[in-house]
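One chain of protein is taken out of this complex; the other chains stay put.
Chains: A and B, in written order; residue numbering restarts at 1 for each.
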Amino acid sequence: MHDTTPLIEVNGLQTQFFTDEGVVRSVEGVDFTIPAGKTLCVVGESGSGKSVTARSILRIENPGRIVGGEILYHKDGEVIDLARIGPKTRQIRQIRGRDIAMIFQEPMSALSPVHTIGDQIVEALTLHFPISKDEAKRRAIEVLGRVGIPKAADRFGAYTFELSGGMRQRVCIAMALSCEPRLLIADEPTTALDVTTQANILDLIADLQKETGMAVMFITHDLGVVAEIADEVAVMYLGQVMERGDVDSIFHDPKHPYTRALLDSIPRLGQRGAHRLASIRGMVPHPFDRPSGCPFHTRCDSYMPGRCNRIDPPAVSFGPGREAKCLLHTKEEGVA
Amino acid sequence: MTPTKTTSDVTDSRDAGLAIPADDPPTSRRHDDRDIDRADDLPVANEDRTVLVAGQWKLIWWKFRKHKLAMLGGIITLFIYFVAVFVEILAPFPPDQYNSTYPYAPPQSLHLGQVEGEFGLYVNGYAVSFDPETLARTFVIDEEVRHPVSLFAKGAPYRLWGLIPMERHLIAPDDPSHPMYLLGADRLGRDMLSRLIHGTRISMSIGLIGVAISLFLGVLLGGISGYYGGATDNLIQRVIEFLNSIPKIPLWMGLAAAIPLSLPPLHVYFLITLILSLIGWTGLARVVRGRFFSLKTEDFVTAARLDGNSELRIIMRHMVPSFTSHIIASISLAIPSMILAETSLSFLGIGLRPPVVSWGVLLEEAQNVRSIAQAPWLFWPGAAVVVAVLAMNFLGDGLRDAADPYA
Partner (left out) sequence: MFAYILKRLLYTIPTLFAISIMSFIIIQLPPGDYFSVLASKMAKESDTIANTAALEAMGARYGLNEPLYVQYWKWISGIVLRGDFGQSFEYNRPVSVLLWDRLGLTFLLSFSTLIFVWAVSFPIGIYSAVRKYSIGDYLGTFIGFVGLAIPNFLMALVLMYVSFKYFGRSVGGLFSPEFVNAEWSWARLMDFLAHLWIPVIVLGTAGTAGLIRIMRANMLDEIYKPYVVTARAKGLSEIRLLFKYPVRVALNPFISTVGWVLPELVSGATITAIVLSLPTTGPLLLRSLISQDMYLAGSFIMMLSVLTVLGTLISDILLAWLDPRIRFK
């Protein structure tokens, strides 16, 4: 699994928002790798910086700013540091949509209300390929059909308000896939959809990945989805990757108390969803009062006073691509 | 929110429905808490709300303070209302005191120096020159003549607010027969400054009273509209749409022109105010309606209803307080348009009429190009209108931003 070449390597990424109230450190040193053709799932509670990380890769982090770290994009043997090129340059624009495409959480508002869906897909195609309008239209209809939109040719001229949420998300996927990108970033693409539609969309993404061989960065807070589709997993909390590794070791041998807490919070059979929250005690702190030391120490069951609140835990490696940031695993304490 | 079944049959040994607590805390628990609150006696709940409201005002004040222009607007507005309250003291003369010796006398400036052997404030006198061709009289400032003036000098006696007999004026000539025209004189030799100050009271109070009436209509009709919804709402909305879809000034003109010339000035004043607010209430009604719509589904309103409070009580005790800040912001934006409307009507000669003095009435004197060419200081009331309207717009804009927690 780890012999595959990396497509994207994120090292020490920091993205911040400079607001009137102060600096929001949304992403505070994130490291992970997306192998070519594989699926990386990023999990974590709301507010842990998953979306900001994803946007930083595409350099659409505005109004935030990348203040540190690198985003290495491996393109045909060449390595481009996306963190260093300006977000308005031609270079990044040629990567956006063409090499790396993205779909968003809210299919209701992610499409323009006053343009037809056909128009919005054709635009992506003609932007990146020197093809005629007719050819673009033909391809757009084809891709609409591929994402499972019935009577795609008829729907080409439809407006978004004529479509259901699930259909809109399919349109978004079609738009993202139209240029056959090497990486698809999906930011909680199923959260806003009903249960059946969610399953369909997940299957669709999995199928398309098989067909095209693209890599997927899938953001979710649903561990069930992770178990289903992930190759690699990165667990995020307050802007940091607390633990990462392949999906089996994450589920069977979690190294970080946060990962464990997440897994424990999975409801047992027969329990109602309403009781899940109690599983991890406390709330995600407000980004303005980030805890010192390990960001999770305020809610951690294995909290060691005097250490966890003082020392920034370094990343401890447990093998290739397998890391956890927890003082339980540093030398003095011995490996747990 | 999160799926519980989607993936159950897919993965290996793990249990069904794997989900992390995510964005929304489960809502059912919250409702439980609320039920418990309700089971306790109501005063507790009310106390909570007072704390909340106080916090809200503090937040608004903090946000507002950051708005420099709004602060400036607020200070100027306070100053203008201060002037409107103490008109009789601040104005050197009564508004209708004329002096046929000095028509269109130009403004003097206030000097500090030797006058009549003492050191003090003085103004220069005027010298008159006749143009032999046109026979027109023009005034020039005569540097040789110095008339002493004093602060809190005795002048024409008056009753402050119609009650307290007084005779001191903030500034006045020591000898009442000496001319003092700090902002110049009008056609009849009346002091522009005094008239401007007296006009402040009328113009600003028309704004206030007019908005009070509009507010009453707006809250009443907007409230009914937003609270009951349905057909009532539809009807009131149609009325609002109707009033908004027709040009207002011609309508105001038509109504104002019907006020009989023989009515006493005070009646005219109230009728004009009424006419302005009968057409001007729609904006406030919109705001109120919008707030009602968003509030009536809120939990605390439902709770109050379940407690058996009457609808009126719910509206007055629970809903109105929670959008007072928005109302205040809308009021401070409505007052200036009221002032502009009055000014326009009076300017046309079909609003307030002399001897009542408002900024619009004063500007009526400036209708003629020839008179303003001869006496540009007739524009002063116009400057007052612009400053007042500008200040209140800044103030209202700042308040609106501050009142909106999401801005």
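Heads up, the rule we're going with is that contacts are C-beta pairs under 8 Å (C-beta built on N, C-alpha and C of every residue); 3 or more make two chains touch, one makes a residue touch a chain.
Please read these numbers as outputs of a predicted model, since none were measured by experiment.
> Indicate each shown chain that the hidden chain touches within the full complex.
A, B
> Who touches the missing chain here, A:Ile60, A:Val79, A:Val195 or A:Met283?
The single option touching the absent chain is A:Ile60.
> Write down which of B:Ala185, B:Leu363 or B:Ala402 is the residue touching the left-out chain.
Here the residue in touch with the unshown chain is B:Leu363.
> Pick out which of B:Pro157, B:Pro321 or B:Pro376 touches the chain that's been left out of the picture.
Answering carefully, the residue with contact to the hidden chain is B:Pro376.
> Looking beyond the chains shown, say which of B:Lys248, B:Arg305 or B:His326 touches the absent one.
B:Lys248
> Name, in rising order, the residues on subunit A that touch the hidden chain in the full complex.
Touching the missing chain: residues 55, 58, 60, 88, 93-98, 101-102, 104, 106, 109-115, 120, 123-124, 127-128, 159, 161-162, 172, 175.
> Using the touch rule from the top, list residues of subunit B that touch the missing partner.
238, 241-242, 244-251, 253-255, 257-258, 260, 336, 340, 343-344, 347-350, 363, 366-367, 369, 372-373, 376, 379, 382, 385-386, 389-390, 393-394
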